[in-house]
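A single protein chain has been removed from this complex, and every other one stays in its place.
Lettered A, B and C in written order, each chain numbered from 1.
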Amino acid sequence: MIVILKKNPDPDQLEGLVAWLEDQHIKVHPTVGAEQTILGLVGDTASVDQDLIAALDIVDEVKRVQEPYKNVNRKFHPDNTVIEVGGVKIGGGSMAVIAGPGAVESREQIMTVAAEAKAAGARLLYGGAFMSRSSPYAFRGLGEEGLQYLAEAKRTYDIPIVSEISDDSQLPYFKDVDILLVSAANMQNYQLLSLLGKQEKPVILTRSFSATYEDFLMAAEYIMAGGNHAVILSESGIRTFEMYTRSMLDVTAIPVIKQLSHLPVIADPCRSVKRAYLVPSVSRSIAAAGADGIFLETHPDPTHAKFDGPQSLSPEVLKETIEAVRRIKAVL
Amino acid sequence: MIVILKKNPDPDQLEGLVAWLEDQHIKVHPTVGAEQTILGLVGDTASVDQDLIAALDIVDEVKRVQEPYKNVNRKFHPDNTVIEVGGVKIGGGSMAVIAGPGAVESREQIMTVAAEAKAAGARLLYGGAFMSRSSPYAFRGLGEEGLQYLAEAKRTYDIPIVSEISDDSQLPYFKDVDILLVSAANMQNYQLLSLLGKQEKPVILTRSFSATYEDFLMAAEYIMAGGNHAVILSESGIRTFEMYTRSMLDVTAIPVIKQLSHLPVIADPCRSVKRAYLVPSVSRSIAAAGADGIFLETHPDPTHAKFDGPQSLSPEVLKETIEAVRRIKAVL
Amino acid sequence: MIVILKKNPDPDQLEGLVAWLEDQHIKVHPTVGAEQTILGLVGDTASVDQDLIAALDIVDEVKRVQEPYKNVNRKFHPDNTVIEVGGVKIGGGSMAVIAGPGAVESREQIMTVAAEAKAAGARLLYGGAFMSRSSPYAFRGLGEEGLQYLAEAKRTYDIPIVSEISDDSQLPYFKDVDILLVSAANMQNYQLLSLLGKQEKPVILTRSFSATYEDFLMAAEYIMAGGNHAVILSESGIRTFEMYTRSMLDVTAIPVIKQLSHLPVIADPCRSVKRAYLVPSVSRSIAAAGADGIFLETHPDPTHAKFDGPQSLSPEVLKETIEAVRRIKAVL
Partner (left out) sequence: MIVILKKNPDPDQLEGLVAWLEDQHIKVHPTVGAEQTILGLVGDTASVDQDLIAALDIVDEVKRVQEPYKNVNRKFHPDNTVIEVGGVKIGGGSMAVIAGPGAVESREQIMTVAAEAKAAGARLLYGGAFMSRSSPYAFRGLGEEGLQYLAEAKRTYDIPIVSEISDDSQLPYFKDVDILLVSAANMQNYQLLSLLGKQEKPVILTRSFSATYEDFLMAAEYIMAGGNHAVILSESGIRTFEMYTRSMLDVTAIPVIKQLSHLPVIADPCRSVKRAYLVPSVSRSIAAAGADGIFLETHPDPTHAKFDGPQSLSPEVLKETIEAVRRIKAVL
């Protein structure tokens, strides 16, 4: 941590600051210049309150040199984390494809999708049952019944399942669900993150529309700090002034986050681009950037989907997209 | 709602769409041009699924003409909503000042703040006890104990109290709290919004960093759809590329939201600007823009605050800021 | 164009508006609803002033249905534009690789780069001589002398050359330059765009940090309206709250713009990501998204570059990146 002092700092206050830091076993190295004095702090500065120092009269600015996250940080865990679920590996070079409908609509629908998704090359099945919707008047899923149909598809087609969770009251229904998904809207729902930190199942954490890389990694740190180290980071775009798409998918996030963290990184193009015609090319980009997986929304008949229809792939396009993604992965 | 068709739409599909809309009691008025055909839909289009229409092959784009929110919409409720709590009015031309520390730290601290805030002219007392923090290692408040101290301050100084809630498990401790506050991080925590829709207490809903005006109003609609019509909207800035401040406080939001909705609008400069030196001038701006209230963080000794120190006002600056705000309100 | 009227519009004003529109050969189709009346305008609405209508008392909102650009619009030119320069094709499925240093530093340096870039697989050579720099104290290039060295490299290595232009006073020095590049900072320098509209050379137009897709296409329209139809659009990222990179490269822009326009689309990862370690993966993404070309900064010795060093590729990394890009293009 670097503390930049104002010009001519009060010597008593400066002495007080240095003593307070040394009490916390932080060594202080001053660099005195004509215009500015800088303090270099060395030691376990993660526990020092940066904001508190910044509030002092004699301080101009505080700059963090070390990242505020530990468990997610690649510096302390150089090897890639690989998460295995029902024989499917996520992380470390493979390309895990998750596919399924935004909403489980009926037993028949999810059984059809499961068959089609598996045939198209998907290795994990998604189905929404407790969905986060921005309108109180919108369909929010079949709830427990939806998860039962999803579990039946899992057994019938021998494919691990993924579904969105948003509250502890839903937890009892998720017994058969293999991976719990946190939507972008809940990325900073710290109650939920704390709850998931105590589960023994992998969690897919979706980046919120306004999350910096650090915000995103700090949300993962929340889950890991609770004891659950099986976190998969899902890039899903951020909000920008270009509203042609719902969010702007940030492919650069893929190599950046893989540099900063050892956790697997996947991406969610459908929810970001909102228009199915864009999904194949953006999916290829995601694979080319080095993602560990991809989440594709699909529906037997997108035009009649109850949810997310405009961004869902038909079975044919799903198959073509997965094939293209695998071809790219193969030539990297 | 306006449906813009692609050039030369398939006549069967077009007929199907019109029939489907008419089944929903929507009248369809086509405008046929050389380049484009446009359908004007008239009726209760709020219940028509815009995304579903957009997904049709023959459709180029769908544009909503009516807002997707009803309860919050000024068109259907032309008069300003005024919320009264313990004799304090919020909305309709008054200037409600809420002040208090980011965190209740001790009985002594909150009693001191309550006395100072009241003397400075604040009419409502804030104190955090269950705080949303972006780091799992940060202090998250005294919980139940904090709310007990806050309630004691309420009784001693006869001032209504406000505190942040983030989960239904916390609800039992909020009996004495007069106004429940939803933080920016939880603005799209739909479980929480649904819960608050069933309470009989006013709610301050803080705008999330990535919420458009429509997103913000839809979150309020969630609470109102549950039956609780006492919602206060709090502008707290949005995230932009300028990171000198935590977020960019959007004063234009104040007149815009007052035009779109009848609900009271307040603003939260401290959490937005992050640096106490900016709070007085930004607070004056908020008053000048026509806000119904303001939320100011204060601490007897900001340098030693456990939370939000750099953005908290000292008692003297709090007093000056409230006086300036009232002077501006007086000359409008 | 759609005009949404306020409730109960004044009949005289409405009649006036309709008459004024009909004078401009626009047909007006009204859709009268209980809540709202909508006018559908049909005809050559590109010349109608949308802002003027929006300013009328009786009008609530105006929505454009047709794009405000004509020459760049794929609707009127369904076939891909292919631009050929010195035997190199840009557009229509090929992958044009432009490489070179941010600044021509010396005759020796640009000759070395030309040899290396050509060997690595680049087909066009870039070199900056009149650079847009955000600091008045920064090195702005060798000017005329730089372009002479660049032209010598062109002759020696038989490779077409590209350089940035920012003012008409520079034009005389660009005789040998094959493609003129407009930097992001100048995308809305309308004097410059008008000037380039009168040249007979292809122009690479770089997207500004705050340009929506429409802004970007309108800037291209400026050049085309002047008569120069050889415009290449270069995606270079937009500014967002994540400042780890200089801008956020928007790969989704590639398929979107190719859908909206017939012009070739390339991308400029180096200036966007700012850190060389990110360039290879982002370049692969760009190819996978379907770009017609890519612009890569390279330097024989990035550590000692006078400009853009941190984002420049060494000759080895340039070669690997171009090979990876071509492998991806081959499997699409």
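To be clear about the criterion, a residue touches a chain if its C-beta (ideal position, glycine included) is under 8 Å from a C-beta of that chain, and two chains touch if they have at least 3 such contacts.
Keep in mind the model is a prediction, meaning the values are calculated, not measured.
When the whole complex is considered, the residue among C:Ile4, C:Val28 or C:Leu56 that touches the unshown chain is C:Leu56. Listed residues B:Met1, B:Ala151, B:Val203 or B:Val251: the one in touch with the omitted chain is B:Val251.
Within the full complex, the residue among C:Val18, C:Ala225 or C:Leu332 touching the omitted chain is C:Ala225.
Considering the whole complex, the residue from C:Arg123, C:Lys154 or C:Arg239 that touches the absent chain is C:Arg239. By the touch rule set out above, chain C reaches the unshown chain at residues 46-47, 51-52, 54-57, 68, 132-137, 166-167, 169, 185-186, 188-194, 197, 208-210, 215, 218-219, 221-222, 225-226, 238-239, 276, 302-305, 308-310. Chain A residues in contact with the hidden partner, per the touch definition given at the top, are 2, 4, 27, 29, 31-36, 38, 40, 42-43, 61, 63, 65-66, 239-241, 243.
Counting the whole complex, the residues of chain B in touch with the unshown chain are 210, 212-213, 238, 240-242, 244-245, 248-252, 254-256, 259, 272-273, 277-278, 281-282, 284-290, 324, 327-328, 330-332.
We take it that only the chains that are shown with their structure count from here on.
The distance from the centre of chain B to the centre of chain C, with each centre set as the mean of the Cα atoms, comes to 39 Å.
A straight line joining the Cα centres of chain A and chain C is 32 Å long. Shown for chain C are the residues in touch with two or more other chains, namely 240-241.
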